[in-house]
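Shown here: the complex without one of its protein chains, the others still in place.
Order as written gives the chain letters A and B; numbering starts at 1 within each chain.
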Amino acid sequence: MPEPILKISGLDAFYEDFQALYGIDLEVAQGEVLAIIGANGAGKTTLMRSISGLTQNKADMVTFRGDRIGALRADEVAEKGIALVPEGRQLFPSLSVEENLLIGGQIGRKGPWSLSAVYELFPILQERRNQQSTSLSGGQQQMVAIGRALMANPDLILFDEISLGLAPIIIKDIYAALPGIIGEGMSALIVEQDITKALSVSQRFYCLQEGRVSLEGASATVAREDISRAYFGVE
Amino acid sequence: MDWVNAVVQGTLLGGLYALFAAGLSLIFGVMRLVNIAHGDFIVLGAYLGLSVTTLLGLHPLVALLLVVPAMALIGYVLQRGILNQTLGKDILPPLLVTFGLSVIIQNGLLEVYSADPQKMNAGALETASVPLGGLSLGVLPVLTFGIAVAVIASLQWMFYSTALGRAFRATSDNQEIAQLMGLNRRHIFGLAMALALGVTAIAGILLGIRTSFDPSIGGGRLIFGFEAVIIGGLGNLWGTLIGGVILGVAQTIGAKIDPGWQLLAGHIVFLAILAVRPNGLFPRINE
């Protein structure tokens, strides 16, 4: 395995006053799509916050392309080339669709993604570019959230529960678009409640249970029983 | 004709009040901070203008070229150094810290400039007037109003049509997600305060040309600015201009009835509007 793009070692992290993660070790290879699965409260969101810098930890707990980024602020992490599509989309309500995309790109990293590339991927957004972002449907808002993250031309993109609250048909569309998004040499980390979806788009997976890694392996070959044991903690 | 004159003079005075209010409105819009020391910063701007004009022999309006950047710098340093640490869910720290700042600035000015009223000398500009349909319009009030309109138009443009304005709005919407976009909210807030105090410097110098001032008048200017913001509606810059005009007209009409009623009339109109329209006339932010 080549040198991983993201390496997490011994990560202890806190969500408000509670310790949510205990000694997490995790690696993402260059160009790899990694899935993180686990029940509610397993620590998935805290993991995402810790990687993206919304939760700051010790510097050497998170290494990205050789840089120790564990203690950096979110804006500094973003400049290093990590973008997050946050749970619940979290668009800026006072910005139009296009402004939401532009603000994603204001970091100024070079790469394949631009306003026109995002519009090519999601043509509906071009039609709606001047609307308030909150006037869009849930699926379209998710497109804006993904486009906004892509505009930063990240080397690693984090997807946090992108299918949450969306109709199945829309989830299908968004997952159909994912390979085209990630195919550009980007690495991705996908947090997903829907295990089947998560395993279908990823090469490897980690399962979290009560703040610890309970199982890791190749997505294509893992046995269902192993997952449910790791997921729910039943013996 | 006297009444028409009162309304016209009040409208022009409203321009100055809108300038008092614009900085207050801006920082509230971006970071939900209410700066109790805002009025004292207006007075500080006037005193800086006074020093620049007397030391360098410049015209007050030329002094703006030095005072505006100086105040902007003060704003940035203050925000990064102190005020950013006070922001959060609890409203007490920003209130009490800016209240402390107000006392420090006021007494600092007393120490340096004494309590004697001062005034800036703007030469012919102070007395020049133009006749208009039987009324005599002072050039300075008209200029002040024009500057107020220009400042508010530029703030409006900056807020809704530039990358900086986009960053302000995004950070105001959701600070965490804005951080994910690579925006350092501490820096963004610093820029907002710099801009606010830059506008405050303009207000202070125009105030110092128009009337005499002393270190104790900051509180009153804060209140005028605050009333203009609330009358116009939170977060609405053009509303703030209208709020300033309503306040100015109320004061000049009050003064016309009885000189002792000038300030009281303004406050009463403010309280009446608060009673009828608690969110102001043209609210944009629903708090």
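Methods note: a residue touches a chain if its C-beta (ideal position, glycine included) is under 8 Å from a C-beta of that chain, and two chains touch if they have at least 3 such contacts.
The definition used in the following text is that contacts and distances are computed from a predicted model.
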Chain left out of the displayed complex - its UniProt protein name, from "Amino acid/amide ABC transporter membrane protein 2 (HAAT family)", "3-oxoacyl-(Acyl-carrier-protein) synthase", "Hydrogenase expression/formation protein HypE" or "Putative ABC transport system permease protein": "Amino acid/amide ABC transporter membrane protein 2 (HAAT family)"
Chains in view touching the one left out: B
Touch with the omitted chain, as defined above, among B:Leu137, B:Ala178, B:Leu222 or B:Ile242: B:Leu222
Selected residue (touches chain absent from view) among B:Leu101, B:Leu207 or B:Val245: B:Leu101
Interface with the undisplayed chain - residues on chain B: 33-34, 36, 82, 85-86, 89, 91-97, 99-104, 106-108, 110-111, 219-220, 222-223, 226-227, 230, 260-261, 263-264, 267-268, 270-271, 274-275, 278, 287
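To be clear about the criterion, only the chains that are shown with their structure count from here on.
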Averaged-CA centre spacing for the pair chain B and chain A, given as whole angstrom: 44
Of all residues in chain A, those that touch chain B in their complex: 52-54, 73-76, 78-79, 83-84, 86, 90, 92-95, 99, 102-104, 106-107, 148, 152
Chain A partner contacts - residues on chain B that touch it in the complex: 163, 166-167, 169-170, 172-174, 176-185
